[in-house]
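Removed: one protein chain of the complex. Kept in place: all other protein chains.
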Amino acid sequence: MIYLTKKIEFEAAHRISNYPGTCSEIHGHTYYLEVTVSGKVDWNTDMVLDFKILKSIIQTGVIDHFDHALILKRNSENEKIFSSYPGKIAWMESEPTAEQMLLWIVSSISPLLPDEISLAKLKLHETSGSCASWKDNKR
Amino acid sequence: MIYLTKKIEFEAAHRISNYPGTCSEIHGHTYYLEVTVSGKVDWNTDMVLDFKILKSIIQTGVIDHFDHALILKRNSENEKIFSSYPGKIAWMESEPTAEQMLLWIVSSISPLLPDEISLAKLKLHETSGSCASWKDNKR
Partner (left out) sequence: MIYLTKKIEFEAAHRISNYPGTCSEIHGHTYYLEVTVSGKVDWNTDMVLDFKILKSIIQTGVIDHFDHALILKRNSENEKIFSSYPGKIAWMESEPTAEQMLLWIVSSISPLLPDEISLAKLKLHETSGSCASWKDNKR
């Protein structure tokens, strides 16, 4: 099986509102995302998928949504605090931990992939030393 | 199971002759290759395989062939264009996409490994943001 990985960065702010420590403060990360898909080599193009198509899927499914956004759990506390904030907010149903952002990205990217291409793995680095990853359990 | 990975770079030029875009121009990459093998720890040496042996296998099986070469599909168009080119050409039966180069490298490295060592994974980076990988389906 052949896998293709596209790596891309985005900058965002977040706060973990229920965290008993400084992560409840607004802070940010240069998120570094690795998206891995799998599929068969197309013998017409000698490619599994054009890297440019994969990049544009990540742009639509992830970057347009999260880049330079403030990522927040939609709860009454956050809705009150940021009620006058005019900037871009990416609301989530959960706290914006790397784990939950990964699961969000799985749901967002999967339907954008061509039929013959599967999402195999995602890796989301919050810092150079900390990352969360997701793997398709079926393989 | 223990895995050993050796990472190595080589510089090469290629063109994807059937690509509808700039990748049909001659261009090049600093290819960054990760070769992962698996095996049992030898209790005499406390190693699976000496990293130096793995490096020399990659040198013979990959670097000697591709480094500072122009990698091309052997088709009539390329044979005509480069008929007067005196430099090193690595001809392939397919377009020299990362996907097909990976499959070529699998065939080239596998027979060079010692009996008790298996090729487990290959990762070939064309750029810092784009890589193709291959995994042994049997594990």
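So that you can tell them apart, the chains are marked A and B in the order they are listed, and the count of residues begins at 1 in each.
Just so we're on the same page, a contact is a pair of C-beta atoms (placed from the backbone, for glycine too) under 8 Å apart; a residue touches a chain by one contact, two chains touch by 3 or more.
Remember, predicted model here, so these are calculated numbers, not experimental data.
Participant: Please pick, from A:Ser56, A:Gln100 or A:Ser118, the residue that touches the omitted chain in the full complex.
Facilitator: A:Gln100
Participant: Considering the complete complex, identify which of A:Ile8, A:Ile81, A:Leu112 or A:Cys131 is in touch with the unshown chain.
Facilitator: In the full complex, the listed residue that touches the missing chain is A:Cys131.
Participant: Write the list of chain B residues that the hidden chain touches.
Facilitator: Counting over the whole complex, chain B touches the hidden chain at residues 1-8, 36, 41, 43-48, 51-52.
Participant: For chain A, which positions touch the chain that isn't shown here?
Facilitator: 16, 18-19, 21, 73, 94-95, 97-100, 102-103, 126, 128-135, 137
Following the convention adopted for this analysis, only the chains that are shown with their structure count from here on.
Participant: Superimpose the Cα atoms of chain A on the matching ones in chain B and note the rotation angle, 0 to 180, in steps of 5 degrees.
Facilitator: Nearest-5 rotation angle for the superposition: 120 degrees.
Participant: Can you check how far apart chain A and chain B are, centre to centre, with Cα atoms defining each centre and the answer in Å?
Facilitator: 30
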